[in-house]
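For this depiction, one protein chain was excluded, whereas all remaining protein chains were kept in their positions.
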Amino acid sequence: MQDFTGQAGALYEGIRDLPIVSPHGHCDPAWFATDAPFANPASLLVVPDHYVFRMLYSQGVSLADLGVGVPGQGADPRAVFRLFAAHWHLFLGTPSRFWISYVLAQTLGIDTPLSAQTADAIYEQIADKLAQPAFRPRALFDQFGIEVLATTDGALDDLAHHQTIAASDWPGRVIPTFRPDGVLDPSDPEFLVNITHLGAITGEDIGTFDGYLTALRARRAMFKACGATATDHAIEVVHTQWLDAPDDVFQRVQQGTATPADAAAFYGHMLIEMAQMSVEDGLVMQIHGGSRRNTNAAVMAQYGRDKGADIPIAVDWVRGLDALLNRVGNTPGLTIILFTLDETTYARELAPMAGHWPCLRIGPPWWFHDSTAGIARYFDQVVETAGYHNLAGFNDDTRAFLSIPARHDMWRRGVALHLEQQVTRGVFDMTDARELAPLLATDLARGAYKVAT
Amino acid sequence: MQDFTGQAGALYEGIRDLPIVSPHGHCDPAWFATDAPFANPASLLVVPDHYVFRMLYSQGVSLADLGVGVPGQGADPRAVFRLFAAHWHLFLGTPSRFWISYVLAQTLGIDTPLSAQTADAIYEQIADKLAQPAFRPRALFDQFGIEVLATTDGALDDLAHHQTIAASDWPGRVIPTFRPDGVLDPSDPEFLVNITHLGAITGEDIGTFDGYLTALRARRAMFKACGATATDHAIEVVHTQWLDAPDDVFQRVQQGTATPADAAAFYGHMLIEMAQMSVEDGLVMQIHGGSRRNTNAAVMAQYGRDKGADIPIAVDWVRGLDALLNRVGNTPGLTIILFTLDETTYARELAPMAGHWPCLRIGPPWWFHDSTAGIARYFDQVVETAGYHNLAGFNDDTRAFLSIPARHDMWRRGVALHLEQQVTRGVFDMTDARELAPLLATDLARGAYKVAT
Partner (left out) sequence: MQDFTGQAGALYEGIRDLPIVSPHGHCDPAWFATDAPFANPASLLVVPDHYVFRMLYSQGVSLADLGVGVPGQGADPRAVFRLFAAHWHLFLGTPSRFWISYVLAQTLGIDTPLSAQTADAIYEQIADKLAQPAFRPRALFDQFGIEVLATTDGALDDLAHHQTIAASDWPGRVIPTFRPDGVLDPSDPEFLVNITHLGAITGEDIGTFDGYLTALRARRAMFKACGATATDHAIEVVHTQWLDAPDDVFQRVQQGTATPADAAAFYGHMLIEMAQMSVEDGLVMQIHGGSRRNTNAAVMAQYGRDKGADIPIAVDWVRGLDALLNRVGNTPGLTIILFTLDETTYARELAPMAGHWPCLRIGPPWWFHDSTAGIARYFDQVVETAGYHNLAGFNDDTRAFLSIPARHDMWRRGVALHLEQQVTRGVFDMTDARELAPLLATDLARGAYKVAT
């Protein structure tokens, strides 16, 4: 980690220890509901982290040997951790190395460098820690200084864990996020099963489009009652369109006669319906666009989803959101946060759009770009056109709970370096920079996600 | 503003006070024809500047309250200026803040920082200045050291203001630019009205394609006689194609039976006709490609064009200009200047194309990219493949007359920083850098636009 000096150091010091605002991510609410100890170092740090095992797989390591998926179920966690440690050099230059080094040194207090030779000893050290009360999920949550942590939950989720947390005497704020992809996208193989389930748990008749909308509204209300402030939509191709007769398409979908074009049109329409419901209920709408999922069919068949084969594609935000924005984009109070993996859209599309439409905010650098250079490119390309107040601050977007402080720390370092550069360039002075630093570290996220307390 | 030291400072000092060559922009020629005082600070600095009001609108400020368009006609200019000043923090990090700060400090002599509290006092100070003879348009033009200023004028414009200026005893050189979009693009709702008008003012029979071409030639000749050295074409999708029977399509357009594909084909053909006329008459052809105009239908309906909702889209210059270049691209003496909002085309398309085709020059960073970081990205991505001599120098492209010195100053600072970096990297030495600096500041623009005196 870089030792900051001078202006960047002063700016970093001013925000380093601010609370962590984490309004979007993929932690498991069960951790905080049950507060059970984490099982072992491999299942905590290696097995669930697709950043980690994708890199090992790209260099010929077997996913099964890494304990991944059904084929990996019998793997010895010590062997998994050893295999990971033996390939630690592959991560040189990647943010994963920064995050994991930070976790090992700062959170777990390991001062030995990781290598094939030290793997077993470090495994034991971590295992010892995980058995201690101070390393249970709630204790770490408190120690990390997390002000609020949003999970991401399918539209059909019963939110039982969130209710357990709320009913407990632990004051940690863990809130759900409404993720309805599976009940909006007719091209999902489970779509009909999902909407049948949707009808069942809401008591609505999903045989009609109106009943289907009513059921969706009911689920959104349930999420909101459990603390949700936002929805989230992961779409491969960004496409919205308004249908005059959505029920016709909906009927064809249910009868199994819908074409792929029907499915795309319907999904594009439903995104607008979601935006309209956000106007009604105030939930912030997040759109994560442009990830082509599960591109490796053999890995998908053997190991399932989220196995490192999701690859970005080019995105057209301008035409893709045209119908949605022209239906609701001028509505006061609506907030839509856009996330892209196609960095070419930062300056070309997202910054000009967010610099015009009142509803739009630009999400932070996402996924592959949540990194030192990625953060620098982001600021370089969005600020001049969008300013700072059209950004949504930071979110860590992680399922690797232990890495949350490391990820916010990388962002805060990036903020400090960016602001120092602006001061050096004469864009503004240190007084301005000192006001912008906490805005970028916490306040923009609080505001954009409506999670300020 | 950054205080330059060292080599960048020396390079900047050498070009800071060179004359301003402004071969493309959107100033109103009436200002210089009538030389009337500017009305008030708001109508000068806020109301016409879409960079400014789009940002305020993106953060929830009403366009009507800002005095924009028909709905804003009754707005009190003092209230407009106050509203702008109260949101001044939104512009941190944007070039608008640099430009406006420069205008306030350097041109208007305001030494109080702008804020809600100081708005009224500053308004009065500016209003006082605007009433003085030294702040009339011609006096400012002279004070700014403008060598030549090109306006942009519809093909049907009578150029009366330009004629008034030429007939006056004021020596300022204000020249028109031929902008024929409205008489070339059949998808423009006013196209038939426009070409009828074209026939009327030229006395040509626009019922035939030949007559239509003759009328266009007549207008180009008229512009040239009034000092024009260039044409300008703003096109959303870059597309050219040569039609063997353009008259057939032209007839369908006039009869109202043309399809959208007909309209696109015809427009693509007419761009080639324009290039061919440039071969004949020597007018430099500018193509500004890839801005999707008026993307916010509600704002367009209420407030009209140019209201901050023009958003860039991805551009394919290679296939888009294929037909045009293969018809005229090897012709000696022809100059075509390309402007992009899709920065991905700098290195991928424009630099290789300009580094091959004799007619092509790359225009400076345009619109959202006319900024400190935008200029740095431009040099980083075009120079290695296109060299410097295939660039068209700078143009300010503004309707904000007072900001012209600020915009050229930002470019000259960017030139100095870029050249210093090249020297540091050992790409060339300070002797080379000292020769390149005035080339980039003024000489390339003089040459590319044929405005050298």
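A and B label the chains in the order they appear, each numbered from 1.
The rule is simple: contacts are C-beta pairs under 8 Å (C-beta built on N, C-alpha and C of every residue); 3 or more make two chains touch, one makes a residue touch a chain.
Since the structure is predicted, the reported quantities are computational estimates derived from the model, not experimental observations.
Enquirer: Of A:H26, A:R54, A:H161 or A:R327, which one is in contact with the hidden chain?
Expert: A:R54
Enquirer: Of the residues B:R348, B:R399, B:R434 or B:K450, I need the one that contacts the missing chain.
Expert: Considering all chains, including the one not shown, the answer is B:R348.
Enquirer: Check each of A:D342, A:E384, A:D397 or A:E420 against the chain that is not shown and name the one that touches it.
Expert: A:D342
Enquirer: Just checking the interface: what residues of chain A touch the absent partner chain?
Expert: Residues of chain A in contact with the hidden chain: 1-3, 54-55, 57-60, 89-95, 97-98, 292, 295-299, 308-314, 341-344, 368-369, 371-374, 377.
Enquirer: If you put the missing chain back, which residues of chain B would it touch?
Expert: Touch with the absent chain occurs at residues 314, 316, 318-319, 322, 325-326, 329-330, 332, 344, 347-349, 351-358, 360, 380-381, 383-390, 422, 424-428, 432, 436.
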